[in-house]
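And now, chain A:
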Amino acid sequence: MVTTIKVLEIIASPLVALIIGILFLGLFRKMMARIQWRYGPPLIQPVIDLVRLFSQRGFSHGAIFDMGIIISLAGTLVLILFIPIGGMCPLESTGGLLVILYVMLFAPIGIALSGGGGVNPNISIGISRKLILTLSYEVPFIFIILALMSYYRSISIVEIVNAQAHFRWSLFSPLFLSGVAYFMILPAMLGIRPFDIAGAPQEISSGAYVEYGGKYLAFAKIEHALALFIIIALFVNLFLGGGNLLTFLLKMLAVFVTGVFIHAVFPRFRIEQATKYLWFWPTIISFISLIFIQLIRWQNG
Partner candidate 1 sequence: MRELELYFGPQHLGMVGNFSITLKVEGDRIVEAISNPGYLHRGFEKLMEYRTWIQNFPIVCRINVVEPDSMEMVYAMGVEKLAGIEVPERAQYIRSVFLELARVGSHLFGLWAYSNMLGFDTVAQWAMYHRDLVLDLFEELVGGRVYHIYIWPGGVRRDFPKGFKDKIVKTLHSIGGCVPDYNNTFFENRLFFERTNGIGKISQKEARELGAAGQVLRATGMPYDIRKIEPYAAYDKVEWDVPTRQDGDAYSRIMVIRDEMIESVHMIFKLLDNMPEGSVYNRVPNPLKWKIPKGESYVRVESSRGELGLYLVSNGGDKPHRAHFRTPSYPHGLIILEKLLKNASIADVGNIMISLYVVAPEIDR
Partner candidate 2 sequence: MNNVLKQELESTFKDISLSIPEDKRMVITASSVQILTILRFLKDKGYDHLAMISCVDWLEQGALELVYLISAYMKHDNEYTEKEKLTITLKTMIPRENPEFPTAIPVFENSEPYEREIHELYGIKFTGHPRLLPLFLERDYEIPPFRKDFDTREYVKEVFDKIPFVENKQ
């Protein structure tokens, strides 16, 4: 019986993530349209796009090109299994935060691999930008994760979520500063403005995705939707206390809507400006928070 439930969960959680992620993409476009005084596309427009892309004949640049996008998608799918979605977490007893730290790097590396198969110079620029950006936000991210782990003395996300039950959210605990730092790097992790540097359609024609057509682009879009879900879900789990499926989704929606507003009013950073920003305020704040947590721990023995 337990195994059946586990198997069901393993099937269900990527599906939930996919549906929510794609709905979020649709909502994103609709909201942007409304901010820009437009009517906007229907909410299911991303689904229509996906149907169209799957029916279009893509162009492959060889085996590595195909493999890369699959690795990227697979890495993201695996990552979902480690993240509790409203009390549903297929792989709760293993790894936790540490695994997430590692698996999160799969997606950019997969895209980088795939880009190696293409010949367009925009790809290599896009990939180098993406990797630099990843490197930039990983530093504060690791500080945040360390602070969390030492505060709750656990590496399991499920335990962290449970510890936050009854409104003892980490955002309103001594981890407040870490939460702020996480929120500051959230746009960079989501790849929205001012950090949509890796794609930057007006500069390098969407960077690493420039050569993808047809189903390759469709896979990339699905990966994007899943990644969007994962990053917001992680924030909700770690700092906003998770909750059951409904409250979880509502919290995700709130975080996402804030992100859209940020996206709407900012231009794009240059890559060195982004690194400078990410290595300055978020890093300092998250580091202060880490020291603060260590002090509390030391005082409490």
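By definition in this document, a contact is a pair of C-beta atoms (placed from the backbone, for glycine too) under 8 Å apart; a residue touches a chain by one contact, two chains touch by 3 or more; residues count from 1.
Here is how the candidates were picked: all candidates are chains of the complex that A comes from, given by their letters.
The structure displayed is predicted, hence computed values, not measured ones.
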| item | value |
| --- | --- |
| Touching candidate for chain A, same complex, options 1 or 2 | 1 |
| Interfacial residue positions of chain A with respect to candidate 1 in the complex | 32, 35-38, 121-122, 124-125, 128, 193-194, 196-197, 200-205, 264-273 |
